[in-house]
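Next up is a structure, given as structure tokens.
All protein chains but one are shown at their positions in the complex.
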Amino acid sequence: MLTVSMTVNGKEVTKTVDPRTLLVTFLREHLNLTGTHVGCDTSQCGACVVHVNGQSAKACTMLAAQVEGADVTTIEGVAKNGDLHPMQAAFKEHHGLQCGYCTPGMVMSALDLLKHNPDPSDEEVRHWLEGNICRCTGYQNIVKAIQSAAQEMRS
Amino acid sequence: MPDTGIGASVKRKEDYRFLTGKGHYTDDINKAGQVYACFLRSPVAHAKVTSINAEEARKADGVVAVFTGQDMADDGVGSLPCGWVVTDRHGDPHKAPPHYPLVRDKVRYVGDQVAMVIAESLSQAREAADMIEVDYEELDPVIDMKSAENAELIHEEAPGNLCFDWELGDKSAVDEAFSKADRVAQLDLVNNRLIPNAMEPRAAIGEYDSGTDSYTVYSTSQNPHLLRLILCAFVLNLPETKVRVVAPDVGGGFGSKIFAYAEETACTWAARKVGRPVKWTAERAESFLTDAHGRDHITHVELALDAGGKFLGLKVDTKANLGAYLSSFSTCVPTYLYATLLAGQYTTPAIHCNVKGMFTNTAPVDAYRGAGRPEATYVVERIVEVAARELDMDPAELRRKNFIQPDQFPYQTPVALNYDTGDYEPTLDKALQMIDYTSFSQRRAESERNGKLRGIGFSAYIEACGLAPSAVVGSLGAGVGLWESAQVRFNATGTVSVFTGSHSHGQGHETTFSQLVADKLGIPYENVEIVHGDTGQIPMGMGTYGSRSLAVGGSAISKACDKVIEKGRKIAAHLMEASPEDVEFKDGHFTVSGTDKSKAMAEIAFTAYVPHNYPEGVEPGLDETAFYDPLNFTYPAGVHIAEVEIDPDTGMTEIKDWVAVDDFGRILNPMIVEGQVHGGIAQGVGQALYENCVYDSDSGQLITGSYMDYCMPRADNFPTFRVGMTTSECTHNPLGVKGCGEAGAIAAPAALMNAITDALDQEIDMPASPEKVWRIAQAKIKQAAE
Partner (left out) sequence: MYNFDYHRPNSVDDAVRARGGSEDATFLAGGMTLLPTMKQRLASPSDIVDLSAIQDMTGVCEDDGRLAIGAMTTHASVASDPLVNQKIPALAKLAGGIGDPQVRNRGTLGGSIANADPSADYPAAVLGLGATVKTNKREISGDDFFVDMFETALEEGELILSVNFPVPDKAAYAKFPNPASRYAMVGVFVAQVGGETRVAVTGAAPSAFRVSEMEAALSNSFSADALRGINIPADGMNSDLHGSAEYRAHLVNVMARRAVESLS
């Protein structure tokens, strides 16, 4: 067993876990943060995307041990005091989600995109989302939501 | 119109929880003392199981129990039923071999459940499963439908691996039409097999309370009541009073979560055996192997035409793959949901269709978004396109020439359906205008100058939603009724709880149903709460599939609201000292005609629960239930036009433009409807260009068993779809609505493939993968050079 410490959504946590514990398992089962989802086993669907030290990463393809000492943000840490972040608000405004399962990963990935590229083209948005699979929306309203959030966040 | 009223793009109520990570999907639920199940699955496609040795596994760390089919047999556990009996053309019912949750004698596809291991942790369960020794006496796998009739038998009950040989339509009328034809277009088609891939993998928790001898099942289900019915009446022989099924937030279904599966059955049964909650969540690899797959037809179609292009007759021969076992509704999909749609939007007077349902050593095949209707549209719209090319007619004009005209409704097709309403030409015209059809040749020339091949393709689809009425579907073999329930309960302080048998797994019912109720009852949208997905709370309901939720479930809600208003009218009349006949209800207020006396709905609700001053003979409370059994299907229809550009060097197809014009009847929330259209098109495009389920034809191994090989469409695969609407309201339901959930998936494959075949000037089967397209494009270039 290993003792792992990290900061999750601003709170320091320390848990003793099996070395094989994945970050996503750590979040879901040890911290009960079930907003981070698992949709595949080949690191492709992106339902599990979180931020590790400010960068988006797939929590299903990291050991909790690898995140020792890091700063992790999950979907639960995005809204502040119950108010949706502009990205979350844009997903709602533009119907960028249906079943909601891929949504946390989409939002976390999109936030990382805007950090790199605050004013992306539609093509750049679509390309960035290569690692996030949505089966419901056809992506159109996700792209629209991200563009709207980008505009909001720039102003 | 209030901004939350009918017709407004109200933002969704459900979004806040999903956007903040507070959704509650089945795998998010954990029960005190729960143990974890893992299924040992067959590594081979077809074999006799001669022995299972689980001794070592039972002794392994953390293992609570190991169960096999024999354990279930000893407990009298039954077979998972198929809920629709198809009568074949000789008058016999389809062959219905048993489908046990854990195999008893044979494994019949890779992934079949051989044993269930339950342990304190998931890792322990998995590791113990590896310790089970199974002896398989391998048999030749039957993978290819075409040769299945003469292959090894999968089920003793089904000679020739034939489940049914079924037909619909008047064969002699069709033969006569063909004998008079000036021209016959024909085509062989493959409707490729798909794996549904809802993003949330299936999951289940079975829980048993020995104090009350009752079960609670949490399941990723599109229709919890149907699951309860199957669990109780067919598999576990339990009274429904002792089983509660909860389908909480469900992460997409697309049909694949309609069915009762082995795993949830086994978890429920095992919960009592081990005395602890048993949880199972599919890994994606298991979803690929065991979620019911979709489509998988091979078809020969012929269309007879006169010299002017009028359709005279249609002849369709299809083999449909049913997989290794019959999933819950597998038999009706390639029959009653398929052949009945072969008239399309056209006046074809004679149609005959023969369908052979085949068993193979592959995963069960059942309804997947559209279920039969995409297959029918694909057949009709591809052959119409072929005919247009052979006649050298504009494909839009050929369609126009054969459309059912507005004055012909209600229109009886030669394949059983009676279309209540439709208006196809304006839809086509709007689509042509949106895509700027007249200047297509210029765009094609421009592409050619850039060394690319450009094509345009049409799909004038029709679908039948809200399968009904119950008496009719019953006469066709359905084992269930296809009505829906709703309970509308005013609470004392004026809020309304609505209990619906429909189940939302992405469709946004919490929003649209709230809009509907707020409009009907004239109360604030915020005051309405929609409750679904829990047999412990809601009246018996039939769930969500076949684009039925609004047309059937919404109509039930509307009816329940009517009952609430009628009762409210009596209470209001009493309070206003008027006769109920003189009391009008409008915008949330009861008023006495011709006076300024008025009572708000909320006040009436309060009075119903605090009945101090109350009409005689009226019960307290304001809580009404309605069941709605539709008079007919609804018939959404529309035209999609796709424009593609092909790079002949690589075979890559790029979708340059997409126009969808749909007639869904009355629309409650345009934002949600457009979202459904986008998603449907994406799945249709996925089928036509990317997705393909492939089994190795020798071994029966699933080759496309992960996202590494099964090509899931991503954001950069799509253009921006342009969506338009026309409206002809449904004539027989109280809302005038038709349904929109499947239209995109039904329309899209034909539109796209017609565009690709237009560009290539050659027929090609789905998926139009780069290599396939490249080969044809190269041959075409070579030919042009010669």
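Just so it is clear, A and B label the chains in written order, and each chain counts residues from 1 on its own.
Assume a residue touches a chain if its C-beta (ideal position, glycine included) is under 8 Å from a C-beta of that chain, and two chains touch if they have at least 3 such contacts.
It should be emphasised that the depicted structure is a prediction, and the values quoted were computed from it without experimental measurement.
The hidden chain, counted over the whole complex, makes contact with A, B.
Checked against the full complex, the one of A:M6, A:L33, A:M62 or A:V78 touching the unshown chain is A:M62.
Residues touching the missing chain, restricted to subunit A, are 2, 18-20, 22, 41-44, 46, 49, 55-58, 60-63, 65-66, 68, 109, 112-113, 116, 128, 130-132 (touch as defined at the top). The chain not shown here touches subunit B at positions 123, 126-127, 285, 649-651, 690, 692, 694, 703-704, 707-712, 769-771, 774-775.
By definition in this document, only the chains that are shown with their structure count from here on.
Averaging Cα coordinates per chain places subunit A and subunit B 29 Å apart.
The touching residues of subunit A, when paired with subunit B in their complex, are 18, 20, 28-29, 33-42, 44-45, 47, 74-76, 78-79, 84, 88, 91-93, 95, 97-104, 107, 122-123, 125-127, 129-130, 132-143. The touching residues of subunit B, counted against subunit A in their complex, run 9, 11-12, 14-25, 27-28, 30, 123, 197-201, 249-252, 254, 283-285, 505-508, 671-672, 674-675, 678-683, 706-708, 712, 714-716, 718, 720-721, 744.
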